[in-house]
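Notes for the one structure printed next.
One protein chain is absent from this view; the other protein chains keep their places.
Then we have chain A:
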Amino acid sequence: MPEQTESAPLLELSKCEQIFRTKRGDVRAVAGVDLEVRPGKVLCLVGESGCGKTTTARAAAGLTRPTAGWVRYKGEDVNTMDSASRQAFREAVQYIHQDPYASLNPVRTVYSTVTAGLRRHKLVKTRTEARAKAAELLELVDLTPAESYLDKYPHQLSGGQRQRVAIARALAMGPQVLIADESTSMLDVSIRVSLLNTLGRLRDDLDVGFLFITHDLAVAKYFAWDGEIAVMYLGEIVEQGPTPQIINDPQHPYTKALISAVCEPDPRLAREKKTVRLRSSEIPSLTALPSGCTFHPRCPLFEPGLCDASAPPLSLINGDARRLACHVVARDHGPARAGAN
């Protein structure tokens, strides 16, 4: 694992695997993933729909038990920890869902939603105290004046306001890790950046660590500039490294394709830009994975006999900063060293 900061990871996934057993056979949604979330840092998970981003996030939040591997919080396995530690973990790791229209209970007021956890965990004693705490939380997410939002119902709020309420709810427990699953993708551009800036303040001022999931590489670049990006494809991480390196100098052909596919908000750049053409635009089914490197049927660098023969290991390149799983690039980069895998 690339090591740049001295702070120990809060949340750690190692060899995490999630297999769903279905009538049509086993679906390996997450196939041995190693990730670390550190305080005040962002780990951004990017990839297409169905690549296992959300499944990974759910395992990281302790919502599902991985079929193999571990999820550790402060060094302790979250699936075997005792109930006191489990409760501390539940408070410290909070999840923000994608769709604020679905994640808020329509019959609860903002006050009730935001303080549900506090009341459940008996962290507030009186209603006055709870309301004061709720108001404080709403101010933290820029819903001001907070008093005017406390007694509103979700239907009285816009999408951006709802998502802020969902974030306030997650912050109520004083989390150390926030898992944000496409939390800004349904919002309009202006509201999206204002939410990202709010989350950025939590990251910088409260030292909250983020597992940030998005399919939008421009958002990943903006929010995780000081952090890392991990690119997922069919349940596996194919490239990982510091954000500026991944965005400006991607190595894996899949990462290159993703970055070159982004519509650039600049007409001249958009016209001059060369996009990476894939050999196929269809994603293979998880129930019938291609042999060898699972990306080979789409890969522009595909070499028969090499890429379809064996799966490339996730190996360290560029010193210790980056990990990459590609036979062709690794070969051209010189001898690869064994990775953390």
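Here is the rule we go by: a contact is a pair of C-beta atoms (placed from the backbone, for glycine too) under 8 Å apart; a residue touches a chain by one contact, two chains touch by 3 or more; residues count from 1.
Criterion: contacts and distances are computed from a predicted model.
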Next item on the list: From the list "Protein FixC", "Anti-anti-sigma factor", "Acyl-CoA dehydrogenase/oxidase C-terminal domain-containing protein" or "Dipeptide/oligopeptide/nickel ABC transporter ATP-binding protein", give the UniProt name belonging to the chain omitted from this structure.
Entry: "Dipeptide/oligopeptide/nickel ABC transporter ATP-binding protein"
Checklist line | Selected residue (touches chain absent from view) among A:Lys221, A:His296 or A:Arg323 | finding: A:Lys221
Margin query: If I consider the whole complex, including the chain that's not displayed, which of A:Ala8, A:Leu63 or A:Ala261 touches that chain?
Written below: A:Ala261
Checklist line | Among A:Asp77, A:Glu129, A:Asp151 or A:Asp188, the residue in touch with the chain that has been omitted | finding: A:Asp188
Check: Quick one: which of A:Arg65, A:His121 or A:Lys273 touches the chain that's been left out?
Finding: A:Lys273
Next item on the list: Tell me which residue among A:Ser7, A:Thr22, A:Thr80 or A:Asn197 touches the hidden chain in the full complex.
Entry: A:Asn197
Check: What is the set of chain A residues that contact the non-displayed chain in the whole complex?
Finding: 48-49, 158-161, 188-194, 196-197, 215-219, 221-222, 225, 244, 247-248, 257-270, 273, 275, 278, 281-282
